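My questions will all concern the structure given below.
With one protein chain held back, the other chains of the complex are shown just where they sit.
Letters are used for the chains, namely A and B, taken in the order the chains are written, and counting of residues starts over at 1 for each.
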Amino acid sequence: MSSAQPELRIRRASKLERSLKRIWSLPSLLWGCILLAILIAVALLAPIISPYHPSEQNMAAILQPPSSEHWLGTDQLGRDLFARLIYAARTDLKIMALAEIVPFCVGVFLGMVAGYYGKWADALITLATDTFIAFPFYLIVIIVAFVSGAGEKGIYITFMLVGWIVYARVVRGLSASLRKQEWIAAARTLGLPNIKIILRHLLPNVLPQAVVVLMTDMAVLLVAIVTLGYLGIGIAPPTPDWGTMISEGQPFISTKWWLSAAPGFAVVYAGIALSLIGDGLADLWRRK
Amino acid sequence: MTDAALRIDNVTVSYGPFVALDRVSLDLEPHKTLGLVGESGSGKSTLARVVAGLIPPDEGRVLLGAEELGKRRTREQHKRIQLVFQNPDASLNPRHTIRRILGEALLFHKIVDRSKVADRCKELLARVRIDETALDRYPHEFSGGQRQRIAIARAIAVEPSILIADEPTSALDVSVQASVLELLNELKSELRLTMLFISHDLGVIHAISDTVAVMRKGRVVEISPKEIFFARPETSYGYELLSAVPKMPLIPTK
Partner (left out) sequence: MKDRNPVVELDGLTLATRSRQPLVSGVSFRVEAGASLGLVGESGSGKSLTLRSIIGLLPSGVQRVGGQIRRSGSCAMIFQDPIRALDPLCPVVGQLAEVVYYRQRVSRKAARSIALELLEMLGLPDSLRTKDRYPHQLSGGQCQRIVIAMALACKPDLLLCDEPTTALDVTVQRQILDLIARLQKELGYAVVFVTHNLAVASSMCSELCVMKEGRIVEQGDTLQLLRDPQHSYTRMLMNSVLPLPELERRADP
């Protein structure tokens, strides 16, 4: 035993110090966080940054090219494009975050239940995921949009219906392999009830992987929100949204290309930020 | 024979057509160690899991003293039988600190008050000879032998009367193996435990058991006191096992 003692005496860097060091060593995570932080800051501070209101029309100055007065020019109703762009970030990011919460929790929980219990619980949940996967996503969205009316509500409902599947599938596989681990058996011999084992023992072990999926799924969801806006069944005008902005700029694409390109770039920017964070987190936890 | 600490009575477990345990009966004498030996696939680990309540038997009963252990055990019944596993890499939750691992066992079975958990954890670690600075560390920061000691600390934390050790030293280096065996022996006499010790290694079984049971293909084929088994095994299978053990060449001492 004595041979192993010295290793215990090594000074341990504080937790914060170690996490900072780890993040610093992962450029993708670092850059992802920086890009996302900028985006969130701009969205939150939109009223301060932008001199214009996003719905403020000025028919005297429509379709202007970028200038010092209007940084990205104006649209066909004379609204300031930059103002609309950053206000749209507010709408789209808010919906993206809210629409993920419920599916994330439900999916992770059902995945753990399916993987931990196996047998009929697994069969039932797998059947449900397979059924939903068989439907094309946009078909469900369009049906829900027509039933509930276009707008935010439709997006939330659709995502509650289908969003949990990704998490359930990933977490189910992970839980099924963790269930065979001896520390789960040890918890069972202690007599812990199953729900406690799931929440205390399984959850912390599946959460990292689920968060990585969350990041990539958020990027997918953002694109979905924008697509719906573009198709005219997402967020209704005049609320600014990148999707509607792209479609509104489309008639002028040959002469005023920036009208569509700017919101398009914003989507790409947000997607890259989220993917970088997802990759970075995956690396971070793999290394551990 | 009625005063067995634990009685396994005609237990059968099958997975589909494969019979893992075939009408197994064993008695554990109080405060003694029963060494269960067998080759891979003989059903010895399944038996450990049946006794620990992880696998319900298809047929037969497990009796703890006089009470029969049902399919759903009470908290008290869980507490009285604890298991130490083979693989020290997998027997501790990688995302919990040692404090949490030990504390969970103590609190769940209300062994001590919340305010005394830290003290008791330190006592337990001292018992298995681990430095108390280990409390706020994670399992991956320890060597295999240390992790196995921590797993033993968790098992004895709830003050069980029966300890099952399922190949607890098989994954360890030979130099660590001896000290873990010594620790188990010491704990057994200090805490007056009844032990079911499972191993495929006859040397280990010899070092720790009072009685030896041999399993083969899901059946118990021989139960003998240690001295008798290692000198004159009753069955030819026991003889075959013993004569296959690699031995050091006999060296005439100077």
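Definition applied: a residue touches a chain if its C-beta (ideal position, glycine included) is under 8 Å from a C-beta of that chain, and two chains touch if they have at least 3 such contacts.
These numbers were taken from a predicted model, which means no experiment stands behind them.
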Shown chains touched by the chain that is not drawn here: B
Where the unshown chain meets chain B, residue by residue: 39-40, 173-175, 177-178, 200-204, 206-207, 227, 230-233, 236, 239-249, 251-252, 254
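Here, only the chains that are shown with their structure count from here on.
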Between chain A and chain B, centroid-to-centroid distance (C-alpha), Å: 47
In the complex with chain A, residue positions of chain B that touch it: 49, 52-54, 73, 75, 77-79, 81-83, 85-87, 90-96, 104-105, 108-109, 129, 131, 133-134, 140, 142-143, 145-146, 151, 154, 158, 179
Complex contacts: residues of chain A adjacent to chain B: 1, 4-5, 8-9, 181-183, 185-192, 200-201, 204-205, 288
